[in-house]
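I am attaching a structure below and will ask some questions about it afterwards.
What you see is the complex with one protein chain gone and the rest in place.
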Amino acid sequence: METVGLETLSHLTLVLGGARSGKSRFAEGLVTERPAPWVYIATAEAWDEEMRERIAVHRDRRDGGWTTVDAPLALPDAIREAPGDAPVLVDCLTLWLSNLMLGDHDLAAATQHLDEALARRKAMTVVVSNEVGLGIVPDNALARSFRDEQGRLNQHIAANAASVIFMVAGLPMTIKDET
Amino acid sequence: METVGLETLSHLTLVLGGARSGKSRFAEGLVTERPAPWVYIATAEAWDEEMRERIAVHRDRRDGGWTTVDAPLALPDAIREAPGDAPVLVDCLTLWLSNLMLGDHDLAAATQHLDEALARRKAMTVVVSNEVGLGIVPDNALARSFRDEQGRLNQHIAANAASVIFMVAGLPMTIKDET
Partner (left out) sequence: METVGLETLSHLTLVLGGARSGKSRFAEGLVTERPAPWVYIATAEAWDEEMRERIAVHRDRRDGGWTTVDAPLALPDAIREAPGDAPVLVDCLTLWLSNLMLGDHDLAAATQHLDEALARRKAMTVVVSNEVGLGIVPDNALARSFRDEQGRLNQHIAANAASVIFMVAGLPMTIKDET
């Protein structure tokens, strides 16, 4: 997985940040500046009560202009099936990657499908992802592997996005702007 | 705990950063640009030798213009009791939050008291806090919960501060400046 391949996609924005950095809220704000309807593609799977609560909180915050699509694995298909003129929010790449790795799916093929789906769109597409590589090396090999794959995927999407935002404490830092 | 509520406080600065990023040193420099006396509100509790040493190192670095107040839990009271015209340094929100959570205190109430104490001040108030959300999701639930609460608190204070600085390797990045 190289950080080249696609042309820079002028409709694509990556919102990157840590846990509780305000990524989703900021990304929703970008999308809802455009006229409704908006498509929210959720990659979360409600494995447990903690996750169910997080999903409910996010869902309650969104108003009626949103259509929500659940796509824990079939993210590329969900992007292709969204109306071509509707702004799309993908929340988030981190849970999608986690679902792929836990299910032992082919990451290179999944990333290729994601690239193709993103490249076909014309309307605003905002992708949320976590930065996870700024702590101490994790003890266990799966966490190290996840951290590596997340970093590679973030680099890849960042290379193809026209706009990249890094969130710190709810504040956006623009780290790429080719719009 | 929403990121709204207070007006932006023109006297409030948040200095955010990772471990050993130079947060305290930079925050001290901001305060000591103003005339003494200065108030240092310390939230650290010396639970063990490691912590005692860290506190001593920080204390030794500060000169005679400082009055030190220990407030591991009663941070809002300490802020209210500081002389109204003296610059105040709060070091740091992360240990305060940790003390609150370990003692099973009401975080919403404590944050409300903090907001009120900060809003009453007029003179420079510099608050130091840790960014802790940029690593891999922690294994244990308490650490995950702490990470979430710290992120929410940082967003909340950042929304209310006129100035927010993100420290990396001892270097300040200004991520909000409404002074």
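Order as written gives the chain letters A and B; numbering starts at 1 within each chain.
In this text, a residue touches a chain if its C-beta (ideal position, glycine included) is under 8 Å from a C-beta of that chain, and two chains touch if they have at least 3 such contacts.
Please read all numbers here as calculations on a predicted model, not as lab measurements.
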| item | value |
| --- | --- |
| Touch residues of chain A, complete complex, unshown partner | 3, 14, 16, 18, 131-137, 141, 147-148, 150-152, 154-155, 157-159, 164, 166, 173, 175-176 |
| Missing-chain contacts mapped onto chain B | 17-22, 50, 131-136, 138, 143, 146-147, 168-171, 173 |
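Basically, only the chains that are shown with their structure count from here on.
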| item | value |
| --- | --- |
| Computed distance of Cα centres, chain B from chain A, in Å | 31 |
